[in-house]
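Before I ask anything, let me first share the structure, which is written out below as structure tokens.
Showing just some of the chains, left in place.
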Amino acid sequence: MWLRASCSLELGVSAPTPLLFMLRPRSGWHQWVAREEYLISPSVTAVEFTDPFGNLCQRLVAPVGDFSVHTTADIEAAEASDTAPGARLSEVQDLPEATLPFLLPSRYCESDLFTELAYQLGDGHALGYDQCAAIVQYIRDTTRYAPGSGQDIITAVDVNERSEAVCRDMAHLGIALCRALSIPARMVVGYLATLVPMDLHAWFEAYVGGRWYTFDPTQSNLNGGRVAIAYGRDAADVAIYTQFGAAVELKSMNVGVVQLLDPPS
Amino acid sequence: MWLRASCSLELGVSAPTPLLFMLRPRSGWHQWVAREEYLISPSVTAVEFTDPFGNLCQRLVAPVGDFSVHTTADIEAAEASDTAPGARLSEVQDLPEATLPFLLPSRYCESDLFTELAYQLGDGHALGYDQCAAIVQYIRDTTRYAPGSGQDIITAVDVNERSEAVCRDMAHLGIALCRALSIPARMVVGYLATLVPMDLHAWFEAYVGGRWYTFDPTQSNLNGGRVAIAYGRDAADVAIYTQFGAAVELKSMNVGVVQLLDPPS
């Protein structure tokens, strides 16, 4: 399916401030970017680089005043995310090297503190995909998805003690629990065509059965129409923008996804 | 300056054929891509990856029949390429690691066979930028730029024995001679706004004085309006498309560059 996804940020800048953005979805195995636009106003020199996770990042210094970034992309995305009940655990010794960093604890996913709970949840399930599914079910059973409820990013330990959370938080808990079972898990930030209310979305992927699979604690079925913007260990790696210093204020963010009836031509 | 650069390829395919393309200029220190389009017809699954030189490459299998790829990009490019007469040689022991592969001989740049000529040309010049400039002058003095004259890619040794050549060939000779003086040199394929007749262009960069500088044996001044599509050791690394098998015929290629009066908005 073809989607037009857009994200507009309006920032107020009170002192020149370095910013890192991650707002350029890239073409890969799961999506193809046919057309895109990345407009910066006022125009300043921006430099793009690839981070250790393969994300395209943009670096610039925002000048004082109103500053806006507007991105749009026409992207072919899968009709639905693959599922694979029964897919087996990839043993640590057989994992591709690139997946190994996603086994370690990270800022918001203290997997080292979840060993007991993870084993309890995984118990009785085939090692691998089914354990991940059980983890997702646990999160849904214990945490209510409350879009807009979470301003500050909290860690998986905190999420686990609350009864409601946002998509990012629930993904963190899922990631921490998978890693505690020696299953590589990574954060995905992106667009989801069917999201209500529309916003950027966060979910996670787990590496089982020899590849990455999508898991989404906040969505009851694995809708397609997903566009990945960035992958990372957790939200610390995939902020759509990171500011250095306190002189930038987010005035508004608008996210839109529409389905295109025809491929771009 | 803002440019709209486009490249359209029409291919005739007589058997399904894997193809690699390098047709996505990326944003970096020297250019910013504000808008781009990459249309494939008929639509097939394409996967993008980053090659060892940082180029964005697209991989797909072309189906039988007419197959076309159309790319367009709106890009901010420098008004002029930097020059630095007198910039000093970066000693091999001080070179950044990423530049070292560009010291070695490669498919079309047999730098190991040019030691004598390179030393002769460099003699009497300050080590570094001025040697590169002397090399470029030698190429201009001995080889006539004859766009369209060269179908087959020839090596630097062959170029040096001819009296006329295309931009790619002349760049190869420049690269081989620089490397023979222990100066890292790399091929650039891209667009040049002022090129007559319009086509894709090739030039080279040499690493002196702590950074890469542009050298262009076929252009009498270092016009700006350059858009880099790909970097590599020589033409073998930066073909805009590589086919595997003999079942693909290039029917037409159209390249266009126009200057935009206003930034994209």
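Quick notes on this one:
Labels A and B are assigned to the chains in the order they are written; within every chain, residues are numbered from 1.
Simple rule for what comes next: a contact is a pair of C-beta atoms (placed from the backbone, for glycine too) under 8 Å apart; a residue touches a chain by one contact, two chains touch by 3 or more.
What you see is a predicted model; the values in this text were computed from it and never measured.
In this structure file the homo-oligomer totals 4 copies of one chain sequence, with 2 depicted.
Basically, only the chains that are shown with their structure count from here on.
Measuring from the averaged C-alpha position of subunit A to that of subunit B gives a distance of 36 Å.
Listed in rising order, the residues of subunit A touching subunit B in the complex are 26-29, 32-41, 43, 45-50, 54, 58, 76, 263-265.
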